[in-house]
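A single protein chain has been removed from this complex, and every other one stays in its place.
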Amino acid sequence: MTTSYTKSIASHELPATRLDPELAAKRAEKIKVSMISLCGCWGCTLSFLDVDERLLALLDKITILRCSLTDVKRIPERCAIGFIEGGVANEKNIQTLKHFRENCDILISVGACAIWGGVPAMRNMVELKDCLSEAYVNSPTAVPGAEPVVPFDKEIPILTTKVYPCHEVVKMDYFIPGCPPSADAIFKVFDDLINGRPVDLPVSLNQFD
Amino acid sequence: MTTTLVIDPITRIEGHGKVVIEVDDDHNVVDAKLHVVEFRGYEKFIQGHPFWEAPILMQRICGICFVSHHLGGAKALDDIVGVGPASGVYLTPTAEKIRRLGHYAQMLQSHVTAYFYLVFPEMLFGIDAAPEQRNILGLIEADPDLVKRVVMLRKWGQEVLVAVFGKRMHGISSIPGGVNKSLTAADVDRFLHGADGLPSVDRVIEDAQLGLELFYDFHKKHRSEVDGFANVPALNMCLVDADGNVDYYDGRLKVVDDDKNVVREFDYRDYLDHFSEAVEPWSYMKFPYLTELGRDAGSVRVGPLARLNVTHTLSTPLAQQALEKFHAYTGSRANNMTLHTNWARTIEIIHAAEVVRDLLLDPDVQKDDLVVTPSADAWTGEGVGVVEAPRGSLLHHYRADRDGSVTFANLIVATTQNNEVLNRTIRSVADDYLGGQAQITEGMMNAIEVGIRAYDPCLSCATHALGQMPLMVVVVDPRGRVLSERVR
Partner (left out) sequence: MTIQIEIDGIAVTTEEGGNLVDVAAESGVYIPTLCYLKAKPVLGTCRACSVKVNGQVVPACTVKVTDGMRVEVNEPETADMRKALVEILFSEGNHNCPSCEKSGRCTLQAVGYEVGMMVSRFPYQFPERVPDRASETIWLERDRCIFCQRCVEFIRDRETGKKIFSISGRGTTARIEIDPELANKMPPEQVREAVDICPVGTIIEKRVGYDDPIGRRLYDVESIRDRALERHAE
């Protein structure tokens, strides 16, 4: 724990090299998308990359701002589309999801975790206090003779009692089921949105597993 | 007064982490830590579930290395149902080769994704280039043809995974005692000769060398910077075969030191005799270390750099050629230069592509003797499975009762093994790039992330465990001294 006499600065607030104005101008004309993985396994983000060759043509029409794949750590300007992977499992997830809701016109719950909690939500059926011992106190690799320590620090977020689907925290506009959804399913929804069509996921692309 | 510099979140890695660095008034780095901020609970909530579900469930710990978890779980299940020397019942050659095929195909696509999309941007644009440029968008703007080749390379690996698992990610293949399908002649033909939208294996082997060529180029231009970046001494660990060479699917665990002397070599089933895990309050990720050596001296490095430090040779020709050059660079000593992990990664890309080709050419992968069923009295109820995931040694340990439910699960994941080394790397880079600097820039902070990205950490994997915030009330005086403390 640090004292109250510290000044905290985030790296993304520090002076940084500016993007080449020509590149920036080209990107500014495109539809802006931001992406995040909350309590997810990153699988839906990777499934997005599985659009393979279509990625280059897609990135002609959209540009990605905040995303774990870019180095942009906060949403810098309003986005048309927010791609949300993962459910809500800690207080930081809640803050981040709200930040996305405030800064994106449309939010999409991508994958089982965002839609209903997914595999991490299996902890909803287990008593939170019982799990404490399992990982950190009664672990078979616990250091012999050491005082059991359970992580608790201002730098790490507090867990929510249950894992929540995203739409139980903020309004979500579209849902793409799957674990992960296929690249084709993700592409179809993006394609509908960027071409101004009503979003329509055909039965053949809807998979819950 | 201290200044706290925060990287939140770390980007171009898998998972959620932040770095907090404390700098005093004289611009000296006082502390630097990697806080892993996520938390899931797999070890707890799998209990009570059918044990045959374990690989299918556990693989969802991570989207990029799901095959590793799937196979770690599958090998533990093999132990549980009694496959092995005690019963004399072993996996069929087809089953083992199908598993290896999935494993090496994953290594190919995972390393390609990590190297080109996550690590390479700094190599092309520089550590302090515009953040908006240091990523796949920038790569496409600067060199779309390179990205097209990378996309096809990754796609080929992914399609092999579809042939084995039925899906590109989180599919189904392993069952206790074997696998549920093998390849068809049509599958093999597609991968060897290519098809519409799919390169041939020869093209894949060619493109697999791109990463290495780009590294050589980059290294030539920036030798002292690359070599001087974060030299972190550590022990090196990986799975090895009977000759002491790396085997990514199975073997014994071997640990070597800076002089490549063997410090430990053991059956991974005895891991509890060798490893402990310390817990710090400021991170959900634990700190494994070799118990006898203590935390300082006993922390190990795993992953590409560690593996190439441990192994004498690689079993495929192009990779072996590259390995000889890699080994020659540090002579008889281990390589501790953090950015050389990226070099090692490119060699593993080549190795993975060659191994996948060899397996595709092996007629066993098309046969249909897929499963062995040991008799009911071969049941042991306990199993450990270790594989070399792209990021390093991954361990799954389960117990199940005869009714079929999992009663216990413990995982030690590659990135967790690297926790201590990661923290040392962060401290080293912070000292070098931030220490003594009055003006800190975003580029300097990115240097710390560059150090982290060399390990290609998978923080989702590392925090499969579940814990809870206790309620703790601490009363401190104005100088921060604790007056009293109460914990619930």
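Order as written gives the chain letters A and B; numbering starts at 1 within each chain.
Assume a contact is a pair of C-beta atoms (placed from the backbone, for glycine too) under 8 Å apart; a residue touches a chain by one contact, two chains touch by 3 or more.
Treat the numbers as computed from the prediction; the structure is a model and nothing was measured.
Of the listed positions A:Ala16, A:Val33, A:Leu59 or A:Val119, the one in contact with the omitted chain in the full complex is A:Val119.
Within the set A:Thr45, A:Ser109 or A:Thr141, the residue that contacts the chain not displayed is A:Ser109.
Residue-level contact of chain A with the missing chain is found at 109, 112, 115-119, 121-122, 124-125, 162, 165, 167-168, 174-177, 179, 201, 203, 206-209.
If you put the missing chain back, the residues of chain B touching it would be 48, 50, 52-53, 56-57, 60, 165-167, 170-173, 175-176, 180-181, 403-405.
What we mean here is this: only the chains that are shown with their structure count from here on.
Those residues of chain A lying in contact with chain B across their complex are 1-3, 5-12, 14-20, 23-24, 26-27, 37, 39-47, 49-50, 52-53, 55-56, 59, 63-64, 67-73, 89-90, 92, 118-120, 122-123, 125-126, 128-132, 134-136, 139-144, 146, 148-153, 155-159, 179-180, 182-183, 209. Within the complex, the chain B residues that touch chain A are 1-9, 11-16, 18, 20, 22, 33, 35-46, 57, 60-64, 66, 113, 117-118, 128-138, 140-141, 144, 147-148, 151-152, 154-155, 158, 167-170, 197, 272, 275-284, 286, 288, 291, 397, 410, 412, 439-446, 449, 460, 465-470, 472, 474, 476, 479-480.
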